[in-house]
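Let me begin by handing over the structure; questions about it come next.
Note that this complex is displayed minus one protein chain, with the remaining chains in position.
Which chain is which? They are A, B and C, in the order written, and residues in each are numbered from 1.
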Amino acid sequence: MSDDYKAKLRAGSDPLVFFKSDDELERSGIARGHIMAAAVSHALRDGETLFIGANPLIPLAGARLAQLTHAPNLTMIAGASGGVNPLLDPLAPSSGDYANLVAEAVLPFHEVLMMFMGGHGDVFFAGGLQIDRRGNCNLATVGKHDMPVLRGPGSAGIPWASRARRTILYTTAHNKRVFVPSVDFVSLAGWPTESEVGIVSRGPELVITPLAVLDFTADGVMRLVSVHSGVSPQEVADNTSFELAMPTGEVPTTAQPTDLEMRHMRTFDLDGLLSIIVPV
Amino acid sequence: MSDDYKAKLRAGSDPLVFFKSDDELERSGIARGHIMAAAVSHALRDGETLFIGANPLIPLAGARLAQLTHAPNLTMIAGASGGVNPLLDPLAPSSGDYANLVAEAVLPFHEVLMMFMGGHGDVFFAGGLQIDRRGNCNLATVGKHDMPVLRGPGSAGIPWASRARRTILYTTAHNKRVFVPSVDFVSLAGWPTESEVGIVSRGPELVITPLAVLDFTADGVMRLVSVHSGVSPQEVADNTSFELAMPTGEVPTTAQPTDLEMRHMRTFDLDGLLSIIVPV
Amino acid sequence: MTTGGADGARGSKVLGIEEAIGLLPAHSESLWVGGMHMHNVPMALVRECIRQEKRFGTFYAGPSSSLAAELLMGARLVERVVVGYIGFEQLGLAPVFRRLVEKGTDIQIIEADPGSMLLGLQAGMAGQPFAPLPPGLERTSLPSTSPGFYQGVSDPFTGALGLAVAAIKPSVALVHCQQADEYGNGIFKGSMFSDHLLALAADRVFMQVEGLISNDQILKYPLQTGVPAMRVSAVVPVLFGCHPCSSHRYYNYDDVHLRLYMAAASSDAGFADYVKKFVTGPEDQEEYMRRVQNQDWSSIQ
Partner (left out) sequence: MTTGGADGARGSKVLGIEEAIGLLPAHSESLWVGGMHMHNVPMALVRECIRQEKRFGTFYAGPSSSLAAELLMGARLVERVVVGYIGFEQLGLAPVFRRLVEKGTDIQIIEADPGSMLLGLQAGMAGQPFAPLPPGLERTSLPSTSPGFYQGVSDPFTGALGLAVAAIKPSVALVHCQQADEYGNGIFKGSMFSDHLLALAADRVFMQVEGLISNDQILKYPLQTGVPAMRVSAVVPVLFGCHPCSSHRYYNYDDVHLRLYMAAASSDAGFADYVKKFVTGPEDQEEYMRRVQNQDWSSIQ
């Protein structure tokens, strides 16, 4: 094995850079990733404890941004790695990345998950191959379970979402394949339907996508809260295969990250990963 | 607080030395503690894994002696401290002593106990305020449980003895209060009685005392194996309040530690703790 | 969820001992004190509980409790005790525990074992309602003596009968770490005993430390953090705070003091004198250590 190759492996490599175009690497502007991360930050409250799982870029960045701005007492646990309060030195694309160990503690993963199942989480982040109008999420199978048209990875930690006080959904793909009227497999249970009498479980609280921020009505139906800069309500509707509840009055625009927020994000997003999240 | 007192605390102190007489500190001879430790060593087999709990002097010394002589692949776990394969640098009287962390690994105590409950132990060491002729042990209460004449510390880890392949009992007190026909509370279950039809559990295998080594007959009755040098079978009988099964022929004398064994024990028993164990 | 500190700054959890224990209500549901035998026991916090007469419904005396159990029981601050082990290992039996039980006490004694208690604690940590036990206890006196603690359960996969204990989630845990930062990231410099699990399971964790270190120091080697700050309500620096128990790598247990305690506490009057001299008497830890060091036991019966 050549020393060069050894050096490359030792140094590590950014798996996203591999497919990055020059254009995507352009960092000066505010990208969708920044808007989504800022939306996460704004949804968090000081002192909360967050559990973050796979594909962690958006919640990690948002949580760190919150720590650096309005929520210094927030605790975040970077899923697989077990890193507690990682400095994101730098923000890394895999939840199990060694970069997440520049942190205050490193817990074994089984303890992270058990603490979460034990109810120690204020906020849980989840997503899905499918997300439906009641906030149910599917990470298992699209189509029939025993002969699916799409075999997903499996349910991971999201079946336990109800153990947290509140769940925030996020996805980097806002399209009709993801936003379906009803999921084919319930990996994460959303808001109870009218027929589920007596079920008091709450579903997810918020959904953050590359197009918009959404929440749920008191009846548990997904509702548009705001559209990101440059996105119309119609574009959101066109990419959602069920009818969203709408806010009263005009749909507001999601808050753009401030200059300060952008500066903070650039201190930990050294590879510009937030710049290359684009709606699909 | 004076620097002297701080220094005393920092250096630690040997709790047994406190009540040691000059005579007891005499180290040149073979004491009962050495005979007992050697008996433990001889009972162990290479490659076994040992779990050792509170009051660990005899089993720790015996296990280390075994490692240094015939059982280099033996693993011992020093109970409370979680130390795995401590070098006994030096042998210390409390199972939770920091000295036990000169070791190969330090496990959290709950994992030590759970591993033991999980069946990872080949040999478990136990004792009791009372030990009866079927090998039952009592660490809880002597007399009626709700108004006992002697309140013991509680059952500690010994109720789980049957999770190990074999159990070795040891006690530094061989007298009629300890060796009773039937314990008042079963903290550790001995050999099944005739009435316990269908119980296949085995009781303890060996009992090592300051007077003798004992085992159990195929029927599960305690039997004298050997008496220590200077002890007569009658002395053992006089200090046991039930009738012991006897070996065929003359009762042999327990093997005296060899010169090599004594040299090994002196390398780790720096405070002469094994010299001050006397029959009570 | 914890908050604290001035707006915009992360809040320190460092408190004086009186202030920290003052956060406890007059009566808490349950208490588990960390450490084991005479090691890593947060004795300064325990003494402060007695000074402030904090009461607890259930005290979990496991995996092995020594002086903490003695003082809390002797001061009648606990209503019931789940006994895994109460004693002073090679130093001898626990005199107050003995006397109370042998003479009859209205403290409820629940005869248990440390293995089952720790499985219950593990279940409490993970949100499981109860913990099935491995086979083995059936032939001991424990299940019949403590039917409320041990219950029969049938394995839903095999139908086999076994025993179980309920999940344990102490409402208060007192633990000792050798070092912590001001936010409560604690380091065990020696054995962690069962205290890492305890800190993950309890509702509120009060941490006594020998000394504070900076958060930068924590960040330098996070693999040694034994208690993450998120689990900690207060950090209380107390020099020699485990005395007369040990603090691993800092100091050993004070066998002289412990033996004298055991002798004194063998009578009600002697125990009362001990408490007056060493627990309620000293106005702070400095004064406590002065009294310890003077070794003047003449006032104690």
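As a working rule, a contact is a pair of C-beta atoms (placed from the backbone, for glycine too) under 8 Å apart; a residue touches a chain by one contact, two chains touch by 3 or more.
Not measured: the values here are computed from a predicted model.
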* Of A:48, A:97, A:122 or A:215, the one touching the omitted chain in the full complex -> A:97
* Where the unshown chain meets chain C, residue by residue -> 119, 122-123, 126-135, 151-153, 155-158, 160, 162, 164, 166, 190, 223-224
* Asked: Where does chain B touch the missing chain, residue by residue?
  -> 45-49, 70, 72-73, 75, 83-85, 87, 101-107, 111, 114-115, 117-120, 122, 163
* Structure fact -> Listed in rising order, the chain A residues that touch the chain left out are 1-2, 5-6, 9-16, 18-19, 54-55, 57, 80-83, 93-98, 101, 106, 108-110, 113-114, 116-119, 139-141, 145, 147-157, 159-163, 185-189, 192, 196, 199, 201
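Heads up, the rule we're going with is that only the chains that are shown with their structure count from here on.
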* Asked: Connecting every touching chain pair, does the picture come out as line, ring, star, complete or other?
  -> line
* **B-C or A-C - the one linked by more C-beta pairs in contact** => B-C
* To do: Taking each chain's centre as the mean of its C-alpha atoms, give the chain farthest from chain C.
  => A
* Structure fact -> Distance between the CA centroids of chain A and chain B (whole Å) is 56
* Between chain A and chain C, what is the separation of their C-alpha centroids in Å? -> 40
* Asked: chain C: which residues touch two or more other chains?
  -> none
* To do: Mark out which residues of chain A touch at least two other chains, giving numbers and ranges.
  => none
